[in-house]
Structure formats: structure tokens, C-alpha cells
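Working notes, beginning with the structure itself.
Yeah, one chain of the complex is gone here, protein chain that is, but the others are all in their spots.
Here is subunit A:
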Amino acid sequence: MLGLNKKDTSLLMFVVALSLFAPIILNIFPKDSGFAFFNGGYPDLMQRFAIFGIFAIGFNILFGLTGYLSFGHAAFLGVGSYAAVWMFKLLNYNILPALILSVVVAGLVSVVIGWISLRRSGIYFSILTLAFAQMMYAIAYSDLFGRWMGITLTNGETGLQIYNNDPQILLGNGPTSPHLFGLEMGARKVLSIGPWEFVFPVGYYLCAILLILSFYLSIRIFRSPFGLMLRAIKSNQTRMSYTGLNSKPYTLAAFVISGMYAGLAGGLLAAMDPLAGAERMYWTESGAVVIMTILGGVGTLIGPILGAGTIKYMENIISKMNEKLLHDWFSFLPESLEYAMVWLASWFTGEGWHMTQGVLFMLVIIFLPGGLVQGGQKLASRFRRNKADDTATNATPAE
């Protein structure tokens, strides 16, 4: 279907189902139950799942296929956000022109950065992309270009926002928050079924649709002759050039495509919350997408989505576990033990969520170098083997 083979189609359908039912799956615990804390089905988090899913899918096209590890992809995320906010400031809150400009500007910037950085490979390439991203962070943070041109371009450390005196030439009587031809991103429908409560936000569904499209495009790229060339680059560049292929435009194309994915993600962040700040370009953000991709399974189709989801879930849920909550949870224990457990757990919760992330990352790298996808495959094959054993043992007595 859609030019995909059977396996890829079912993978796509899995992602479609996951995206459509995320508001239900993520709010599986009744609202007043003790586990409600683990519900992730609120608009802000769900949007982040989808947006960073897109970011990681794009990153994987570069890193997963060609093996070129960029440490500066947050620059494109930031550029996308700035471009979108500028569209809001100049035209109106319609997200369509904003997203288009985000992708275009991120694409242009990635042509320049890619052109220069791809003169080197391996660690030197990584360092060049990191240097570019940090440079752009510094420029945005001090609004260097803006000051130089005598205007406000990034609005420095305050961040770019929308003010009442912005031109917004198409605004008229239209909505005063991001919308798609009148459909406001902040709108939502709340569905209460008994003790359960599910939220269906418009903004999330827009992000989810774009996630599905991005994922579909990435499958097509993976399976295309172009994708084959990208894997050839990762495998053996010597053989590649002596086979008559110029690897540079292939790598640059992959770099730009992944930059445009990042730009789209950045534009969506602004579409959900019309602000853009330099911190979005900071190197830790670039590092985060590397971690998401590796955690999920680099070079696999669905890995980046799983990685992005896992990291964003931990970042938002584990970081909210405070000491009071921990005391509640461990209150069934004798007091001394309760305090010991809270002390131990507080290392890994709240501010300590980075510890949890680090430990998880290490465990995955050591035991599952193929990421969560490999973990899933191992489980599946064990399950299948057990089933095969069952049928085998069932078959013997019949003889």
C-alpha cells in the first residue's frame, strides 16, 4: 500500500494507531487513582512527543543512514522556531505560512552549514556542526545580526515574542493565538468516561498528522535508491567513489533533509506556543536528539519515535516526582525504611531525572546496542520461540 511493502505498511499503521489513540493510551489510569501521576495524556506533553518524534526521524535520516553524527541539529530547530514566530509577527497567527517558512529557512541554513561541515568526516564533522550551532546560539542570544542591522531579529535573551504593535497585516478579526485557517491549536475536547478523563487537543492532532507524514516520507527515503546510496556512504566511501558515485551531494542532501525536518519541528514548537528563544539551539538540545535516536535504535525506522517518546516522558514525568510524592508512595514502609527509600529515590527523580536518563542510556548501550527496537525484537523472538516450542511439544503426543 502507498508504495510500501507489507512490513513497512504495518509499521506505518502501528504509528498511525499509536498517534491517533495516544490521548487514550497515555491517560490509561483513572483520574483519581494513585497512578494518575503517570498519565502523560496532557496536550503539552503529547505535542512534544510528536514534535521531537519528527526531529528524531529527520536526524536518523542523516545519522542512521550515512553515519554522519551531527552535534548541531538544534540550530535548525531554533531557526525554525524563529522563522515561525516572525511569520506570526508579520502576517497573522496562521501556522501554515509559519511552518512553510520554518522548513525553508532551516533548509537554507543547513545547505550552508552542511556544505562547510561535510568537507570533513568523522569526529571533525561532528565538531564543525557543534561549532556552528554554538555560534548560532551565541548570535541569537546576543541578537548580533539584529543589532548590526538596527532591528530586533531574535530579541536576545528575552526571546522572540509577539507584541500588540507587531504589523500582523493579515490579522483582521482573526484568532489571536496560533491556528490553521481558524482552527485554533489551543482548542481541545475533553471526554469523561466514568473515572477516566481523556483530552483531545487540536494542536496535538496537527503534530500527529505531520509526524505520520514525516514517518511515511522517511520510510520512502529508507527504501529508495537514494536511501541505498546513503547506506553505501556509511559502509564504504572508497568503494563508492571508485564505483562512479559522488558521495558529497548525497550526504549534503541527507543533511539538508534532516535539517528541514528539524526546522519543521522548531516551527511546530512555535505553533504550539508562539515564542522562540536561543536556548532551543543550545548544545544540550543537539545532544538530546542524538540520545533519543540512539536510545530508540539508530538506523531503524521506528526507533527515533520510541526514543523521543521515552526521553520526553521521563523528562516530564520523572522530573515532577518531588519529595512529598515519594513520601506518600513509601508511607506503607516503617518510618526509617521510608526515609531511606525516599533518600535513594530522590537521586533519580525530580532534578535527578538526568541520572535516570543516564543510567537508562548506559544500560541500553551496553545490553542493547540496537536500542529499544532491538529490545523489542529480542522479546518478540523469544515469545515466538516459546510458542514454537509449545506447538512442538503439543505435536509429539499425537505421534
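In this section, a contact is a pair of C-beta atoms (placed from the backbone, for glycine too) under 8 Å apart; a residue touches a chain by one contact, two chains touch by 3 or more; residues count from 1.
In this text, contacts and distances are computed from a predicted model.
For the omitted chain of this complex, the UniProt record lists the protein as "ABC transporter ATP-binding protein", which is one of "Recombinase", "ABC transporter ATP-binding protein", "4Fe-4S ferredoxin-type domain-containing protein" or "Alpha-L-glutamate ligase-like protein". Listed residues A:K31, A:R119 or A:R239: the one in touch with the omitted chain is A:R239.
For the options A:Y42, A:F226, A:W283 or A:F361, the residue in contact with the chain missing from this view is A:F226. Residues of subunit A in touch with the missing chain: 3, 217, 220-221, 223-229, 231-232, 234-236, 238-246, 249-250, 253, 257.
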